[in-house]
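As you look at this complex, bear in mind that one protein chain is not there, while each of the others sits in place.
Labels run A, B, C, D and E following the written order; every chain starts at residue 1.
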C-alpha cells in the first residue's frame, strides 16, 4: 500500500454564519469570521489517495490525471469564487473549513475510485496556523 | 545603517474592478479577479524600516512597537474585512496589490518616523506566486 | 470524525543533560545539545484535536478557544523561558523534544476535553530537520 | 509510543520509462517525465521511526545516529546522482517516487531496527506539489 | 515606481563541467556537480519587473501576461529538460545558476519591455540553501 498526495491551491471569499441565527449569535459563535461583507483566504488543498503500486508502471495512478480531477471537480468551481453563494457543492452549508473538507471528499471520492485508487484523506489548510483533515 | 523587517499577516476579500468600466472591460482587464461576488487572500505584509543602531540599546527600534504600529494602522483595519468597501485607506482605489502596497506605505510613513526610524519598503505577498514591493 | 490542527510557536532555551550523569556521559549521549551554557530553538507546536462536526455550527470546536487553551496552558509558560529551570510542567524531566511533547499532551488533554473535542496528536518541531509526534 | 522524524535532502536526475515499452507508450504513460535526456529534482526525505522513550535519557534514539544512517544508506548513494543508472538500490526499478520510497524503506528497515527503534514511515517529496508515503 | 514579482517553477537535469577541462579539473572545480551522469533540481524562478502604476487600472502590468511570457520564453523550454543539451538559450554555456540567471535575463528583457514594464531582477533558487540574483 502506497499513499500519494497532490497539492492544489485556490483563493475564495467566505463568511461563517447561519441565516437562522441572529447577527448577535453569529458574531458570538463565529467572531470576526462572520463579517457580512466577506473576507477570504488562500487555501491549500492536499488530496491523498492510496492503493497498490502498479507493477507494470511503478506508479500508483497517473499524477497528472489526479491533478486534473481535482481541478475539474474542485478548483475550477471554487477558485476566485464566493464559497457561500457560488459553489454548487457548498450550497446550504456553513462555509467552515470542516464543512468544506467534508464536501470536497464527497466530490472526489467517486472520480478517484474511477482512476483505480482509493481516496484516503482531504487536508485543507486555511491559514498557516490552522488546517483540518477528513478521512471519510 | 541597518534594515529591520517585521512580518504581519491578514486575510481580506476583494475584487479588481473599476465602476467606470463596463462588465466586459473589467473582465478583459482583470480576468477572474473581477468576480462581482468577491474572492480573497491570506496576505503577508513585510514592513522594512531603516536607521542607525542605537549604541545604548543595540536596537534599531523596539520591534514590539513596530508590530503594534502595523496592527493599529493596518491589520486592525483590513483583517477579515472587504478591502473594496470597508477599509478607510482603500476608499476610491482599485483593490490591487500595487495600490494596497502604496496605500500601506502612506499610512505607515509618519508613525514609523515618530518611532525614530525611516520606512524603507513595503512588501506585500498576495499568493505564493506574486508579490509587490514599494519604496516610496 | 474530523481532525482540526492549530499551530502555535514559542522560543525557549534548553540543554539536554541528566544531573546523575557525569559531564563526559552527558556529552557522549547528548553531544553539543548538552552545552552547560544553554542553547535554544524556535519551536512550532501543532495540536490536533478530533471529534464530530457540530451540525448546528459546522465547526468541530471554536478555533479561537483552542488557541487560547494552548496559550494559557503551554506557550504563556514556556515562551521566552528556560525549559530546564522555569517551566512547571518540565520540572524533573530531561528537556528533550520527546519529553516535551509528552508533557504538553498531559497539560492539554483535560482542557481540550472540556471544550468537547478529543486530543489526537501533539507534533513538536524543534528545527526544520526534526520533529516528534505523540498520540497519548 | 513516540514518533520521531528526521528530514534529509538530496538532488538527483531521473526519467520515468520502461525499456520494454516503446517510446510512444513511455510518452503516453509517463508524459514529459519520460524525456530520454533526463530531468531532476530536489527531493525531501522524511524518515519517521517509532518506539518507547528511553526513561534513562528522555530520547527515543540518538538523532545524530539516525541522520548518519540515512546518509550512509541513502543520501551518500543517491545525492547528485542519476537515479536510473547509478543507484544500487534502484537497479532494475522504474525511477518513480513510489518505487523510490519503497526502496528507501527496504534499505533503512534493518539499520533503524539495529538502533532500537522501528521504522514507521518514509515520506518522499518530489516537488512542492506531490509526495508519497510508505508504511511498509 | 512599483516592483512586481512573479514566481514560476521548473525541474531540470544538468551537470557543471567544461569540455575543454580534463575530468580531473572538472571534478576539482565543480565537485560532485560535475557528475557525467547528470543530477537535477527543482528551480524556483522569481522575475521582478518595475514601472509606474497605471492610474487607470491600478496595475503595473497584467500579471497573467507576465506569467505567460515567462512560460513561453523560459519554462516551456527548460522544464523537464536537460539544461546542458536541450535548452536553446543555454547552448555553449556552463550550466551554472549564475549563467542560467544571466541567460534568463537576456530572454526576458525584450518581452517584458513590450508589455510596458522594465525587467529589474532575476532571482533563481537552485536549492533551499543557495540562489543568485542578476540585475542586468
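To be clear about the criterion, contacts are C-beta pairs under 8 Å (C-beta built on N, C-alpha and C of every residue); 3 or more make two chains touch, one makes a residue touch a chain.
This is a predicted model, so every value here is computed, not measured.
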Visible chains that the absent chain touches, using the contact criterion stated earlier: B, C, E
Which of B:33, B:60, B:83 or B:132 contacts the chain that the document leaves out: B:60
Interface with the unshown chain - residue positions in chain E: 16, 18, 29-31, 93-99, 101-102, 128-135
Positions on chain C where the hidden chain makes contact: 9, 11-14, 32-33, 35, 37-42, 79-82, 85-86, 127-128
Residue numbers in chain B that touch the chain omitted from display: 1-8, 48, 53, 56-60, 62-64, 67
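Operating definition for what follows: only the chains that are shown with their structure count from here on.
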Chain closest to the middle, measuring from C-alpha centroids that were averaged per chain: A
Chain A-chain E separation of Cα centroids, rounded to whole Å: 34
For chain C, residues that touch 2 or more chains besides their own: none
